[in-house]
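Only one structure is covered here, and it is reproduced in the block below.
So, chain A:
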Amino acid sequence: METFHYAHLPDNLAHVHLALFHDVSNAAQIRQRIVRASQLEGPDGDKEREAVNFAFVDARLITSLLHLQTAVYQAILAAVRGALRTKTVHSEIIWALSPNNNITEAIRRFGVSDTTQSLLVARVGPSGGTSIEGHMKAVVTGNVLPLADLPKLTDWAIVKKYYKLNADPALKAPGLSQDQQQLIANDIIVSTVAMKSVAS
Partner candidate 1 sequence: MPARVRKRSPLKLPERPYIALGLEGSANKLGAGIIRHDPDGATTVMSNVRHTYITPPGEGFLPRDTAQHHRDWALTVINDALNKAEISLHDLDCICYTKGPGMGAPLVSVALVARTLSLLYNKPLVGVNHCVGHIEMGRQITGAQNPVVLYVSGGNTQVIAYSQQCYRIFGETLDIAVGNCLDRFARVINLSNDPSPGYNIEQEAKKGKRLLPLPYATKGMDVSLSGILTSTEAYTTDKRFRSNGPSDDDGEDVITPQDLCFSLQETVFAMLVEITERAMAHIGSKEVLIVGGVGCNERLQEMMGVMAKERGGQVFATDERFCIDNGIMIAQAGLLSFRMGFQTPLSKSTCTQRFRTDEVHVAWRA
Partner candidate 2 sequence: MDSPTSRLLATATLISQGAEAKVYKAYLHPINENGSSVQPHSTERGEPILLKHRFHKQYRHPALDTTLTKARVAGEARAIIKCIRYGVNVPGVRMVDAPAGVLGLEWIDGKSVRFLLGGGAEGVEEVVGESEENEDEEFIEEDPLREYGISQDDIMRMIGSEIAKIHKADIVHGDLTTSNMIARHPTSPKGLQLVLIDFGLAYTSTLAEDKAVDLYVLERAFASTHPASEPLFASVLNAYAENMGKDWLAVSKKLTDVRLRGRKRSMVG
């Protein structure tokens, strides 16, 4: 797990904890826990909600650390302003990643699904030390990879489809190598996520 401290954000939202899990074997179970946590009432519900109080992002759809950070940051801005479009800052991250305003579709596409094998787990909150990593590992069964490995897991075909990049002239310029194409695609995606709050 890696932690990023934003000195200019309010304390309760100033720390972003990120961990990349690969070979995840219990995706279906995670998804069910999230669904159940949202339905349970009383203290048991609170406890379960706290246990899965993370953003679970399908890592195949993330093209760079900046991509994820941009979504996280925009979600935090909305949270501070009291302008969340979803229930929590964590669901807001999933929503911020999606290029359209449909919340259900955002969760289906960018969140955890029964077949997810690689997961980016994010937690926004106060400084939490190492206990947060423990909580993450208690929920997710898989191998932790460094965030730097993120680009290796990207599934470009599905990324291009979801972000509707296939028609973009930028990617059709003649003579682009695959690396250049991915660099450009990442640029488009990061900017799209950053400006979602003012997209037409």
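Quick note on selection: all candidates are chains of the complex that A comes from, given by their letters.
Things worth noting here:
Here, a residue touches a chain if its C-beta (ideal position, glycine included) is under 8 Å from a C-beta of that chain, and two chains touch if they have at least 3 such contacts; residues count from 1.
The structure presented is a predicted model; accordingly, all values stated were derived computationally and were not measured.
Of 1 or 2, just one candidate touches chain A in this complex, namely 2.
Residue ranges on chain A touching candidate 2, taken from their complex, read 1-10, 65-66, 69-70, 73-74, 76-77, 80-81, 146-148, 168-173, 183-184, 187-188, 190-192, 194-200.
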